[in-house]
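Removed from the display is one protein chain of the complex; every other protein chain stays in position.
Note that the chains are named A, B and C in the order they appear, and that numbering of residues resets to 1 at the start of each chain.
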Amino acid sequence: MSAAAALRAKFPLLVANPGLHYFDSAATAQMHRSALDAVVAHETGARANVLRGSYRLAEAADRAYEAARQSAARFLNAAADEIVFTGGTTAALNLVAQSFGCLLEPGDRVVISQAEHHSNFVPWQMLRERRGVELALIPVLPDGTLDLASLARVIDDRTRLVAVTQCSNVTGARTDVAAIVAAARRVGARVLLDGAQAVQHGPQDVQALDVDFYAFSGHKCFGPGGVGVLWGRAELLAAMPPFLGGGGMIGAVTEEGYTWAEPPRRFEAGTPPIAQAVGLGAALDWMMGLDWAPIHARESALCAALIDGLRRIPHVRLLGPEPSSARAPIVSFDIAGLHPHDICQVLDAQGLALRGGHHCAQPLLAALGVEACTRASLALYNDEADVAALPAGIVRAIGVLK
Amino acid sequence: MSAAAALRAKFPLLVANPGLHYFDSAATAQMHRSALDAVVAHETGARANVLRGSYRLAEAADRAYEAARQSAARFLNAAADEIVFTGGTTAALNLVAQSFGCLLEPGDRVVISQAEHHSNFVPWQMLRERRGVELALIPVLPDGTLDLASLARVIDDRTRLVAVTQCSNVTGARTDVAAIVAAARRVGARVLLDGAQAVQHGPQDVQALDVDFYAFSGHKCFGPGGVGVLWGRAELLAAMPPFLGGGGMIGAVTEEGYTWAEPPRRFEAGTPPIAQAVGLGAALDWMMGLDWAPIHARESALCAALIDGLRRIPHVRLLGPEPSSARAPIVSFDIAGLHPHDICQVLDAQGLALRGGHHCAQPLLAALGVEACTRASLALYNDEADVAALPAGIVRAIGVLK
Amino acid sequence: MSGATNAAMGGVEALYQEAIKDYSRADHGHGRLDGAVASVRLDNPLCGDRISLQVRLDAGRIVALGHETKGCLLCRAAASLLGKRAPGLDGQGVAVATAALEAILEQGRPPPGDWPELGMFAPAGAHASRHKCVLLPFRALAQAIGQAEAGSAAIHGANHRE
Partner (left out) sequence: MSGATNAAMGGVEALYQEAIKDYSRADHGHGRLDGAVASVRLDNPLCGDRISLQVRLDAGRIVALGHETKGCLLCRAAASLLGKRAPGLDGQGVAVATAALEAILEQGRPPPGDWPELGMFAPAGAHASRHKCVLLPFRALAQAIGQAEAGSAAIHGANHRE
C-alpha cells in the first residue's frame, strides 16, 4: 500500500468513496477517523457541561476539554493557557479585531495584505468603521506573493498590528513570515498569522515564527467543524477585554457590573464546542505523530506534477508563484472563455471535486485580474492517481463546454 | 418497558451508564442517537464546505445544512430564512446585543430580568458600556418568578427591547411571556426570549409567543454542542448590520469596503458548524415526532414528586415557585451549613449527577439570598427511580458531611 | 467521447447540451440599451455571476431588452433566451415564464407549450447550486419591469398632482 493509500484508509469519507478525487481540502479537509471516533466517544462516554460540575461525568468532560487545549498548545508549541477555543478561524479573527481592536486609537494603523481571505479582511474593515483605525494593505505581485519591497512603506510607525495569512487560499503562496515579523518589530507592531491554510500541512511553531496571534479552524486540519483556535501571547490576552459576554467568562456578576475571568476563559463565553474541541485534539495528536518530511516531499511533488500537467493544456492560465515549492499544494487556474462553475460541474461528473469562484478572496482576484478561478488543493491523502486524473478531466471539460 | 425506559434506550450515554441518575440536563442534555448518527453520517458521507461548491459532495452538504435550517424553522414555527445558525445561545444573544444593539441610541432602554443567566445579562451590560444604553431590571419575587407588578414601571416608553428567559435555569420558574409581550408592545419595544431552558421540553411556537427574537442551544435539546439558533423576524434581521465579518456574510468585498449578504447568511460569517447543525436538525426532527402531552405530564409529575421528597428532609430549603406546574422540571435547593459542591460530590459517589454552584445566575441567587445552590433538572429520559434515589441520596450526603 | 464515458459522466453533457451552448454563444440582446426605462444590476454573490439588464416598455410591454452578463454558461444561456423572447411580453408574461422555470428546476415539470426553450434547463434541476445561475436573468428582468412600472406610476402620480 502506498503512503497515500495508507493515509486514505483512515478517512471514512474517502474509504466510502473510492472513486472520488478530492481536491477541495483548502475549503474543508476530510475528517480523520480518530477525530470522528473521539467525538463519538466523548458524546457517548463523557458528555456533560465543562468547568462547573463536580460529578464524575463532568470531571471527565472537563479533563477531555483541557486535554484538547494541551494538544492544541503542543501543536503550536505554546502554553495551554494561551489557547482559546473558538468557533473557527473567522471567529478567532473577529475576536482579535474586537478585543485587541478595542485597545487601538483613531489614527493607529492595522496592516493586512491584498491576499487575505474575506475573514481576515472584513473584520478589519469593520474595525476601521468602528474605531477610525486606518487600514493599509500590503500589495501582491502578479504571482500572488506579497510585495516585500512595500513593507517599509506600508508598515509605518503608527502600525499596531500586522495581520496576514500564512498561505494564500487561492494561489497557495507562502508568506515570508520572517520578513513581515522583522518589519513589524521595527515599529513595535504585533503580528497575527491566519494559519487556516497552513495547519493541514503539519504542526506549527509560533515561537519560531515569532508571531503574537495565530488562528486556525478544526475543519481545515482533519478535525470537526464548529471549532477553531486562537492562540495569543499571554501578556496580550491578559490586556484584552472580553469579546462575547456570558457564562464562564466572568469573575463575578452583579446588577452593577461584572468582572473578567483570566484568559483563556475570558474569551470562551457560554458552553464551548466541547466534543468538537476533543475531536480537534485527537486530529492534532494524530498529526503530531506523523513524520512530516516525507509527507511534505510528496505534497510538493504532487503539486509540481499537477502544475506541470495543467500547463500543457491550451488556454489554461495558472495563478500563483514559481517554483511550486514557494506555495502550499494549492493550484488555481483560469481557462479563457469558460466559467469555473461549468468547469467544476463537468469535473464533478468525472469524480473530481474542485471548487470554482472567488474563494472568499475578491480583492486578491481583482489584483490578479480574474473574476473567478478554479482551485485544486491537495492534502496528505491525495495521490498520483488524483493528479493524473485532473488534467485529463479538464481536457474533457473543455470538450464538453466549448 | 416504561415510556422513560423506551426513551432512555435512544441515548447512548445513558445506555452505557445504566446506574447513572442524570440530573443535569439543564446544563447539557444527553445526546439522542439520531443526532449522533446524523453527525457521523454527515462527516462520513457528505462532508464539504457549504454554499460555494458545485460538486456533488458540496451540494449534499449544502442540502443537509439547509434541511437543518428547515427543521429549526419548523421547530419554532418560523420561516427558514429567519433562522441563523450560531455557536450556541450565548453567541446568539451576543449577536442581538451587538447587531440590534447598534441600532439603539444613548438613552434608549433595554430591559432584562434579575433571573437571567449570565449569558443574557453580561452582553447587555457590555452594550450599556459601549453605547450608553440604559439597562433596567425586572425584579424577581421571593419565589423566583418575575414581579409582573413592576412591568409598567420598568418597561417605560424609552424601552426598545425586553430580553428575558423563558424559564429560569435555577428555579425553573416559567416566565409569563404574554404579560411581558403585552407590556413591551404597549411601548413599541421588541421582545427577545432566551429559550435555552425551554427547548428540551418540546417544540416552540414563536408566532403564538408573539416575540421578535428567540435563542437556543443544540446541546440543551439533545443535539450536538457548538451549535445554536437565533431566530429573528425577517424585517428586524434585514435592518440589522452584520456582527462578525468574514467569508459567506458579504455581497462583495473590495479594498474600499464590503456589502452585506441578505439574512440569514449576513449573520453566519465563516464556515458554519455544518455537521453540528445537521445533528441538531435530526434532534429537532425527532422531537417534533414525539407526543408531548404525556411527556409533559410525566415531567411535571416527576418534578412534583421530587419536590415532595426533598421537602421531607430537614434543613432543606427549596427555591422556586409553587405549584410545581409553574416551573420547568428544575428543582434547586440549599441545605443549611452544607456547601453544594460537597453535596454534589457525595451524591456523585451514589451515581447521582447534580450540579452545585451559582449556575451562572449570580444576580438571581443574590436576590434569593443564597450564595450557591444544588440543582436537579429533569428531562424526558428521567424516571421514578431517579426521583426516588435523590432524596435518599441527600439524606446520606448529610450523614457523610455533617 | 465513448458512450460508457458519457454514462459515467452522469448526464453532464445533457446539462451542457448544444442548445445551451448555442444560446450562450448567440448572446441575444447583448449590450447596453440606451434610453432604457429601467436598469438593474444583479449579482449572485456566491457564484460571482453578474448581470446588468435594461428594458424599455411601451404600454406595459417590453419593446427592447439589453444585457451584459458575466457568468456561467447556464446564466448566459438564460440571459440570451430572454434577449430573444422577452420583447413583446408584459410583467405577467415574465412572471409566468419564471414560475414555469422554477417548476422545471425544482419539481421536474415539463416546459409550457409556449416556452419549449425552457426545457433545455431541465437537467440543471438535479443541481441545486445551479438553480440560481439559471434564474438570475429572470430575477433581474422582473426587477427591471417592477422598476419601470413604479417609474411610470411615479410619472402618472406626478401627472396627477399637476
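Criterion: a residue touches a chain if its C-beta (ideal position, glycine included) is under 8 Å from a C-beta of that chain, and two chains touch if they have at least 3 such contacts.
As the structure is a prediction and not an experimental result, all values here were calculated from the model.
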item: Interface partners of the hidden chain - shown chains only, full complex considered; value: A, B
item: Contacting the left-out chain in the complete assembly, out of A:Pro12, A:Gly53, A:Gly87 or A:Pro340; value: A:Gly53
item: Chain not shown: contacting residue from A:Gly132, A:Gly251 or A:Gly399; value: A:Gly251
item: Missing-partner contacts on chain B, residue numbers; value: 339-342, 345-346, 348-350, 357-358, 371-372, 396, 399-402
item: In chain A, positions touching the absent partner; value: 51-54, 58-59, 62-63, 250-252, 261
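Here, only the chains that are shown with their structure count from here on.
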item: Centre-of-Cα separation between chain B and chain A, whole angstrom; value: 31
item: Geometric centre distance via CA averages, chain C-chain A, whole Å; value: 38
item: Overlap residues in chain B, where contacts from two or more other chains coincide; value: 52-54, 58, 250, 252
item: Where chain C touches two or more other chains, by residue; value: 46, 127, 130
